[in-house]
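Only one protein chain is missing from this complex, and each of the others stays in its spot.
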Amino acid sequence: MTIALGDNRYGKSGIHLVVVDRGARDHTLTDLRVDIRLEGDFDAAHTAGDNRAVVPTDTMRGTVFAFARTQPATQPEDFGLRLARHFVATVPAVTSADVRLRATPWARIGGDHPTAFLADRSVVRTAHARVDAGGAYVRGGIEDLKVFKSAASAFSEFYTDEYTTLPPTHDRMMATVMTADWGYRDSTLDWDDSAAAVQRILLQAFADHDSASVQHTLYAMGEAVLTQRPEVTDVHLLLPNVHHLLVDLAPYGLDNPNMVFVATPEPYGVIEATVVRTGT
Amino acid sequence: MTIALGDNRYGKSGIHLVVVDRGARDHTLTDLRVDIRLEGDFDAAHTAGDNRAVVPTDTMRGTVFAFARTQPATQPEDFGLRLARHFVATVPAVTSADVRLRATPWARIGGDHPTAFLADRSVVRTAHARVDAGGAYVRGGIEDLKVFKSAASAFSEFYTDEYTTLPPTHDRMMATVMTADWGYRDSTLDWDDSAAAVQRILLQAFADHDSASVQHTLYAMGEAVLTQRPEVTDVHLLLPNVHHLLVDLAPYGLDNPNMVFVATPEPYGVIEATVVRTGT
Amino acid sequence: MTIALGDNRYGKSGIHLVVVDRGARDHTLTDLRVDIRLEGDFDAAHTAGDNRAVVPTDTMRGTVFAFARTQPATQPEDFGLRLARHFVATVPAVTSADVRLRATPWARIGGDHPTAFLADRSVVRTAHARVDAGGAYVRGGIEDLKVFKSAASAFSEFYTDEYTTLPPTHDRMMATVMTADWGYRDSTLDWDDSAAAVQRILLQAFADHDSASVQHTLYAMGEAVLTQRPEVTDVHLLLPNVHHLLVDLAPYGLDNPNMVFVATPEPYGVIEATVVRTGT
Partner (left out) sequence: MTIALGDNRYGKSGIHLVVVDRGARDHTLTDLRVDIRLEGDFDAAHTAGDNRAVVPTDTMRGTVFAFARTQPATQPEDFGLRLARHFVATVPAVTSADVRLRATPWARIGGDHPTAFLADRSVVRTAHARVDAGGAYVRGGIEDLKVFKSAASAFSEFYTDEYTTLPPTHDRMMATVMTADWGYRDSTLDWDDSAAAVQRILLQAFADHDSASVQHTLYAMGEAVLTQRPEVTDVHLLLPNVHHLLVDLAPYGLDNPNMVFVATPEPYGVIEATVVRTGT
């Protein structure tokens, strides 16, 4: 029996790139955090300290900045694909590249200011481009979207055992901080348009659903996207259950008709699933 | 020489209150984090372990929840005042109460959904109510508002010494994450209306200012509020300078005409000042 | 083509359990954060809102607290295994359970105080127990261990291309915040003893290694554990490269003989690999 290198990858994280296009009267702002991971034949670096195949993570950083000067970076999916293709095509040892991007949207101050912007911190748009021997793969996504439903949410008739104390409810508050990512059939598309549409559909499905559980709403959200957006192959959702507990006001001689809640940070439920297409 | 108790205060932090008004077809959502601090005659508790004057922080929590059932909580300034007045009026040892609130705004999903909401995480609205022997004081505020200017920002002709390496610039990116709070002349007002107006003025002044420095823009922002809003007595601003460094692309044979920047989290400049009214 | 449920799991996160054993003169303190994830046949919950198979995450929380009263919780690997076995054995829909634990070590104040403790925040001990149809699996681990080497670290003779600007170095500072986890051959063991030994070996290998790169040191660390601890099947390491940049003091007329550094939070390199046993 011997010791050997198993799965491995490396790269640069937290490259915070801001590109300002000042060509027109109205400037535009692109704000991306870029993470790069490469896989390939890096055994000798690990086992023998032989760095000849190793592209430094500092070079990855430089590549991102140079590409931002010569390539359009406004659509993160597209910019990620260009970077991933570059590493696989040019660095001999590399067999796959994953580029993940987090984009902060910026709005114009006052709605139309040409050169002053306000960050939209309500959502982060994400993208993940992967290139390997099998081809190129793109996933879009969103993070940090906090939503709340004050009606049409129940949780009852669940499995019970000796450790169950939760009462069933037919009218509860539901809140989550949505993380979603979804696969694309192709690697060319109007990414901005598709990402905006998927975000809208997810929000609307959350808002309109008559929910029997977080699982139930999660599935409805994924199903709505797959039904309306043929370019999407699957939707992965991660929905923490941000608990809002009804406060017991009886000690103060008061009732509480589903009005006063305390939001508790932990513990919290987490519901995660992928909704997929099946068949031919 | 003896040992004695000096300045002291205590209270409850992180009371995350959510009030849902479901009386009309369109529900409303109030989301507040409440911090309470009391001062008064608490010497015996410290020096002798005598708790008879001490109102437990757990009681403060209960008071917040009970008030949320019986008092309107939609305007944080007003809700904070009611709480502060209660503690000073009813707890014998208490001579002053400070109530600080952080409100997360929520928008309706799709613009008009009656019962589903999306958190606006781009800004936190703050309020501070203080009641003491001298009366009642209210400050409004905002936090976490991240803004960026791609034009009309310079920094030059500054003081230099042997440790200066910064080149003067007549065209730099300016970014900050704004924290502001302002004093009010009175303790009755349409708080929502005033807070929205001040936020709008601060943003517009930041956007339109021809800036010689962060200090210069800070003052212009405060001055704009005091000029336009007679109900405001002073404006305190805390503006971290979120540095965007121009990337040197020369090693890659590329120019960089104020286009590609790296945003760096630290170190960062911090500019803080209060703009006041003087005279009679 | 139809739409269907793909991979899915759910559970409770952030159950912060503290168990105090006050039976002896010297009390003992166990401080665990517990995360539970279950997989199984939960299709109907997602697609039809039928909760009959769903054990609430609130019940998972209750189970953790009840087990903490009746079972020993001092060794996280063991406590996790008991919980994972419970869910698979008793909840009909469940086919696998993953229980992840993060333990904060506490030291006695002054070295020997019987009832007062100081948290050791320099490391978090982790454990992961999984039970499924194939059996029971245990992984130990550590997180948040920040280490620094001021000698015996080089990075040179690496791959270069047009985006390379990093100079080779034969004497650099190396720093990382170690995350490691390792597999165990069996599910019975003196877990405390093994975890302490692995942590000691990882630290010593980091300290003593003559490093050609982070990859090179990572492999040496994993190899040292596998060589010395037969109960361990593999070691997974995640090593961010906490960059310490030599400050250019020439503008101030000073040299800098590898003495004054600035630690930069981002961007940062990340090196990740598993070291395994192979052969028979």
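Chains: A, B and C, in written order; residue numbering restarts at 1 for each.
By definition in this document, contacts are C-beta pairs under 8 Å (C-beta built on N, C-alpha and C of every residue); 3 or more make two chains touch, one makes a residue touch a chain.
Remember, predicted model here, so these are calculated numbers, not experimental data.
Novice: May I ask which residue of B:T28, B:T95, B:S213 or B:N256 touches the chain that does not appear here?
Specialist: B:S213
Novice: So which of C:D7, C:D41 or C:D120 would be touching the chain we can't see?
Specialist: In the full complex, the listed residue that touches the missing chain is C:D120.
Novice: Can you work out which residue in B:A107, B:A196, B:A250 or B:V270 touches the chain that's missing from view?
Specialist: The single option touching the absent chain is B:V270.
Novice: For the chain that's not shown, point to the residue among B:L32, B:V91, B:V147 or B:L202 touching it.
Specialist: Answer from the full complex: B:V91 touches the omitted chain.
Novice: Can you list, in ascending order, the chain B residues touching the missing chain?
Specialist: 1-16, 37, 42, 45-59, 61-63, 66, 90-93, 155-161, 163-166, 211-216, 218-219, 222-223, 226-227, 234, 240-241, 265-280
Novice: Applying the definition given at the start, please give the residues of chain C touching the unseen chain.
Specialist: Residues of chain C in contact with the hidden chain: 15-22, 27, 29, 31, 62, 65-66, 68-70, 106, 109-110, 113-122, 144-152, 173, 203-204, 206-208, 244, 247, 249, 251-252, 254-256, 258-265.
Novice: Mind listing the chain A residues that contact the chain we can't see here?
Specialist: These residues of chain A touch the chain that is not shown: 162-163, 165, 251-253, 264-266.
By definition in this document, only the chains that are shown with their structure count from here on.
Novice: Taking contact as defined at the start, I'd like the list of chains shared as neighbours by chain B and chain C.
Specialist: Chains that touch both chain B and chain C, as defined above, are A.
Novice: Tell me which chain's centre, taken as the mean of its C-alpha atoms, is farthest from chain C.
Specialist: Between chain C and every other chain, the largest centroid distance is to B.
Novice: Between chain B and chain C, what is the separation of their C-alpha centroids in Å?
Specialist: Spacing between the chain centres: roughly 38 Å.
Novice: What is the distance in Å between the mean C-alpha positions of chain A and chain B?
Specialist: Averaging C-alpha atoms per chain gives centres 30 Å apart.
Novice: Residues touching two or more other chains, restricted to chain C: which are they?
Specialist: 163, 165, 265-266
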